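Of the protein chains in this complex, one is absent; all others appear in place.
And now, chain A:
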Amino acid sequence: METWAGALWDRWVRHLAEAHHPQAEIRLESLRRPLSVFFRGVGGEAGRRFAVAERRIHEGRRTWRERLAGTGRLTELPHLTADELRLPAAIAHFPKRPLNRDLYFWLALLAAHFVPNGEPWWLANQRATAVALARYPAWQERYDRLVAASLALRPLPHQLPPVDAAVEEAIRAALRAPGSVRTFPASPRPPRPVMLWLMPQETDAAAARRRPPPTAKDGASSSAAAPIQTEATEDPGSQHGMLLAFRAESLLCWAEYVRVDRSLEDAEGDEAGRAAAQLERLALAEDSDPVASRVRMDLERPPAADADERLREGILLPEWDYRRGQYRPDHCRIDLPRDEAMPAPLPGQLRPLTQRLRAELERIRSERRPQAGQPEGDALDLDDWVRRHAELRSGCPVSAQPRYIDTPRTARDLSCLLLADVSLSTDAHADDAHRVIDVIRDALLVFTEAIEAAGDALAVAAFSSLGHAHVRYHRLKDFGERNGPAVRGRILALRPGDYTRLGAAIRHAADRLAATASRQKLLLVLTDGKPHDIDHYDGRYGIEDTRRALFECRRRGIRPFCVAIDREAADVLPYLFGHDGHVVVQRLGELAARLPRLYAELTQP
């Protein structure tokens, strides 16, 4: 009863306080692809990814209703980072769905015109708004609607203390007539976030905070350009309002925070102490998880210390540095571990599926296409016969031999290399019973068996990496090697590794594929996400290097194709592999069955 009443109160008070309309909610997930198409179309950078903005606390003034409800402090603020556009996971500010949807598209349009040139956030947003509206005047009407709706949710200036009122007036004017506000009143506390604007880059503020003696520029950016404190501390006391009601999102807690944002751990104890004091309970536990501690250690490696170190021996590969627009020669080293594993039979539960797929792929092998004009064959070539007959009567010299239609077995001349990502992220659970790595192992086993039936040359490899000098390329099956217990044993012995240096792995795989004599070469990449490694191989850098590696493949006559097992990656895949160069497997359980069929489709003559 108590809970029920509490929930009712919470709903009522929240409804009163917050612009939250669950029935009109639009989720980023449902718009990811359309948004990225739209963003590129209006001139946004093609390599930029869409991500979910993290929840941050803002110190802005809240209405009495929000204070009553304990809401309005944590928000997901849209902002740009070096290579991502981070948007809220869901937008439900407005009661009408089209308006919430429009807000997503508006933020994408704004981001496409946003130039981070060191201007204060309120100037940069006005400028970007003005440029976007000037370029796309048809948006004006929708923009006005959004402004009207969002102003209705902001506090009225006359209800605020004079200092805050001046700021609020300025924001209102800037929204109504972008570009008109040239000076911004100083205020001890930041204003309420503007939902139609992008917040300043979090990294600037965080960087300013990390460096104790701030330079003049950093100081300016941390005070003037960062109205929002970026510490995502949670304050359970104020979150609860008058009655406690269960809401999953209010459980975001301090412990979780420690794991994500490491910048605060490096800071002096002041803020940590304050946050700890706000906790109702403080629990200490020894973290014995080797995975987590490894990640931490890696992250603490000084950046760029060995970034330009040129490696000397081993299999060395270049890497593309998009910022310099050139290759870093001999930047990556490929390790070729060959951990001999116990030979193993095919696991029993995979046998029925394997048999079915083998039968399907046998058909590719025996596919026949009729060829006309053959010296021998199953049927008379009637076209040829009619022509001969006509020519004979016209007095042309005709050879006596009739021609036939033959349907010979056309020899397929194709090599395929399947490259699987076994980075640590594959340790995650795919469903209740299986981890991603289990699904990948099963898929590799089934695929190897099935392709054998098609009779094509196949190599299978897996990769992971730990920095540029350690890109591990596990040869599970080489070209020319017979499929058997040894191969299966190696596949079954696969363990999740560290990171995903996709570019280097693709380059090495391409070298191996190029060494085969086949006419057609197919490189299948099975990955669960995006390029990522410890030494700055992430975000734009990793994406551009991977894209370059794929470009090299195509130039060498190798066709790359990506099978992705993560929907998150869906917006960057078209940029890397092209719209017809990838497929996202929605249900992981289907991967093993899907992969060979996909192969059959791809290699159909």
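FYI, a residue touches a chain if its C-beta (ideal position, glycine included) is under 8 Å from a C-beta of that chain, and two chains touch if they have at least 3 such contacts; residues count from 1.
One rule holds in what follows: contacts and distances are computed from a predicted model.
Between the listed names "Putative ABC transport system permease protein", "Branched-chain amino acid ABC transporter ATP-binding protein", "Hydrogenase" or "MoxR-like ATPase", the UniProt record for the complex's undisplayed chain reads "MoxR-like ATPase". In the complete assembly, the contact with the undisplayed chain comes from A:Arg387, out of A:Arg27, A:Arg387, A:Arg412 or A:Arg495. The missing chain, though absent from the display, is touched by one residue of A:Phe94, A:Trp122 or A:Trp139; that residue is A:Trp139. As for the chain not pictured, it touches chain A at residues 31, 33-38, 40-43, 46, 105, 109, 136-139, 141-142, 386-387, 389-391, 393-394, 396, 520, 559, 574-575, 578-580.
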